[in-house]
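Right, I'll just put the structure down here and ask away after.
Note that this complex is displayed minus one protein chain, with the remaining chains in position.
Up next, chain A:
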Amino acid sequence: MLEIKNLHVDLEEEDKTILKGVNLSVEAGKVHAIMGPNGSGKSTLSYVLSGRDGYKVTDGAATLEGHDLLDMEPEERAAAGLFLAFQYPVEIPGVGNMTFLRTAVNSQRKARGEEEMSATDFLKMVREKAKTLKIDADMLKRPVNVGFSGGEKKRNEILQMAVLEPKMCILDETDSGLDVDAMKLVAEGVNALRSEGRGFLVITHYQRLLDHIKPDVVHIMADGRIVKTGGPELALEVENNGYADILAEVA
């Protein structure tokens, strides 16, 4: 599904290298987690994959189902099936959540040469999916993320994921700023989307999210590289001993 090979990335405005040769392969149907200390490059990886400005790829490649991601505009990556759940979802005053969702869905359909969805079908579909995430009609009407609590913003991200049905989902610190109940709700939303054809890359600082979204593979990232890969037990090791031991071990 997602193949990342020897990815090197610099910050565009500063002479600073963030990713120093990331190799990663996420298969369809699997959940991979990336853990790592602050500044290890986890969020940069998610931004580079989704096409945010400000980064320069100096070497390596990233493909989604064989398509070169790095050569595409952000909207083309989305239409190809890539989805990033933002760590900090952006507030967009003046654009209603429903309008936003519908524009996104129909833009992607159009890009893929599919029929646009009718207003009534769309409304029905969104309402059903919103219900399971406990997103009420009011939240759907309000401007995108404006005045939403931290939990509401993250639930809104998962709703977008559910509505857009991407092939490859990247969750960037989706647990940050969430209390236990909100985290459970978000995790349930993610788990409901797990399927054979879909891959997940869950970026997180802490193991606790992984109690709810059980990963198949756990990677430890440090200083712009994946330094260790293992099973779910690796996350527990981090939880119990911190990153220091692992980093010392691989150094």
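Operating definition for what follows: a contact is a pair of C-beta atoms (placed from the backbone, for glycine too) under 8 Å apart; a residue touches a chain by one contact, two chains touch by 3 or more; residues count from 1.
The working rule: contacts and distances are computed from a predicted model.
Its UniProt record calls the unshown chain "FeS cluster assembly protein SufD", which is the correct pick from "Peptide/nickel transport system ATP-binding protein", "FeS cluster assembly protein SufD", "Dehydrogenase" or "Hydrogenase maturation factor HypB". Remark: the omitted chain is touched by one listed residue; of A:Val26, A:Val48, A:Ala79 or A:Ala130 this is A:Ala79. From the options A:Leu70, A:Leu164 or A:Leu236, the residue with contact to the unseen chain in the full assembly is A:Leu164.
Interface residues of chain A with the unshown chain, by the touch rule above, are 50-53, 73-75, 77-79, 84, 86, 89-95, 99-100, 103-105, 107-108, 111, 143-144, 160, 164.
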